[in-house]
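On to subunit A.
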Amino acid sequence: MKDNKYFLDDKPDKISYSEVWQKFFNWARAKSLWVVAYGTGCGSIEIPPMVTSRFDAERFGVSTVGTPRQADVLIISGYLAVKTLKRVIRVYEQMQSPKYVVGLGACTVNGGMYYDSYNTVNLVELYIPIDVYVAGCMPRPEAILAGFAQLMKKIKEGRADGWKHYLDNFEQYRKNQEKIIKNWKIPNYNW
Partner candidate 1 sequence: MRKIVAIFFLTIVGLYMLSLFAQIPFGKPYKGVSEHYVERGIVENRGSNLVTSIVVNYRGFDTLGEVTVLFLAATGLSFLLFSCKCLREFKRIRSSLVLRTATDTLFPLILLFGAYIFIHGHLTPGGGFQGGSVIASGVMLLFLAYRSFHVNHKALSTIESLAGITFAGIGLVGLIYAKSFLANSVISLGQWNKLFSAGLIPFIYIAVGFKVGAELSGLISDMISTTKED
Partner candidate 2 sequence: MVFFAASLLLIFIGLYAALVKRNLIKIIIGLSIMDTGVNMLIISLGFVKGRTAPIISLKDLFKKGSLLVDVSKVVDPLPQALVLTAIVIGVAVTAMALSVVIRMYSVKKSIEIDDFKELKW
Partner candidate 3 sequence: MVNPVVIIAVTLIAAFSIGIFQFLGKKFVRGVFWLTILFDFTAILSIAYGFLTKVIKAPIMVKIGGFPPPIGINLYVDQLSAYLGVVVFFIGAMAAYHWINRGIDDPEPKALVLMLLLLLGSTGMIFTQDFFNLFVFIEITSIASYGLVASKLDGFSLEAAFKYIVVGSISSTFVLLGAVLLYKFAGSLNMLDISNHINKSMYSGGMLIIISIMFLFGLLIELEVFPMNGWALDIYQGANPAVVAILAGGIVKGFYLVFVRSANYLKFPYLLKIGIIFGLATYLVSQFFAWKQKDIRRLFGYSSVGQLGLLILAGAFYINGNLTGFAKKYMLFAIIFFVLNHSFSKSTLFFLADLFGKRNIEEWKGAISQNKFFGFLFSSSVLSMAGAPPFLGFWAKLFFILAIPRQYFYIVVLVLIGAAAEILYYFNLYRIASENDGEVLDYKGSIIPSLFNVLVLLGLAVLGAYKFFTITGMEIQNAKFLAFITVSAIAVLIIGISRIAQWILALGMLISFSYHLIRNQNFVSVFNIQSFFVILVLVGAVIFLFATYPLSKKYSASFYPLFIFTVFSMVGISVASNWISLFIFWELMSWSSYLLINQGSKKPAWIYLVMSAIGGYSMLAGIKLLSTGSNLIPVFKASAIAAPVWAAILIFTAFLVKMGTAPLHIWARDAYGESPDGFTPLLSGVLSKMGVFGAILTIVYLIPHISHSNIILYGLAWFGALTALFMALLAVFQEDVKKILAYSSISQVGYILIGIALATSLGYSAALYHTVNHLIFKGLLFVAAAGIIYRTGTSYLPEMGGLIRRMPFTFLAFLMGIITLAGIPPLSGFAGKWLLYSALLEKRWMFILLIAMFASIVAFMYCYKLLHAIFLGQLRDKYRDTKEVPLPIVIIELILAGLTMAVGMKPSLILRFSDKAIKTLGFSNPGYAYEGAHRIVSKFGYWNAYFMAVFAIGSFIIALVLFFLVKAKIRKVGQLDIGYAGEVPDSPESVHFGYDLYAHMRRAVRVFIYPHVENSYRRIYQGLMAFVDYTRRFYTGDLNTYALWVIITLSFIFYILYKGVF
């Protein structure tokens, strides 16, 4: 347990800005959302239409990026298996704060149509914090864009603080994660 804390061994400091600056930065964060290109489930098929010509998410500043290091947003695109959850957690932990998670589809809310599968994560919220849910099976790109608009609004208002929540309750989250992931073997790389 202690060894695994390595990935988040240092909480971000809380620099206090003046209200105006804070708003300005939040605005910039909201207008520049880089989504890590990581498809977890069937919902990921809806992402490409969203960022290409038809729906053109880039006009809102939403663009995809190939590496979690530079990304701001992680989309849990639908059905999440236990096996995938491990990767999702790792990707999430590799992203830099502030970072946001968008849950896509019914599966992320309650397991959806696969709720009774031995392998389904029914409530993602238990394992990583989710800022915005987009319901549907599957939600259309318009719905996703609406979700993003919601997210932007939350960011601008400074309410998108799932990452803070994750840090504050890290032990709890990790306990939940370990409950479901049996062979959790993240090696200790602290040399």
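Selection rule: all candidates are chains of the complex that A comes from, given by their letters.
Here are some notes:
Quick note on the criterion: a residue touches a chain if its C-beta (ideal position, glycine included) is under 8 Å from a C-beta of that chain, and two chains touch if they have at least 3 such contacts; residues count from 1.
Because the structure is predicted, anything quoted here is derived from the model rather than measured.
Any copy counted, the candidate of 1, 2 or 3 that touches subunit A in this complex is 3. Touching candidate 3 in their complex are the following residues of subunit A: 6-7, 9-10, 12-13, 38, 67-69, 86-88, 90-91, 94, 96, 186-187, 189-191.
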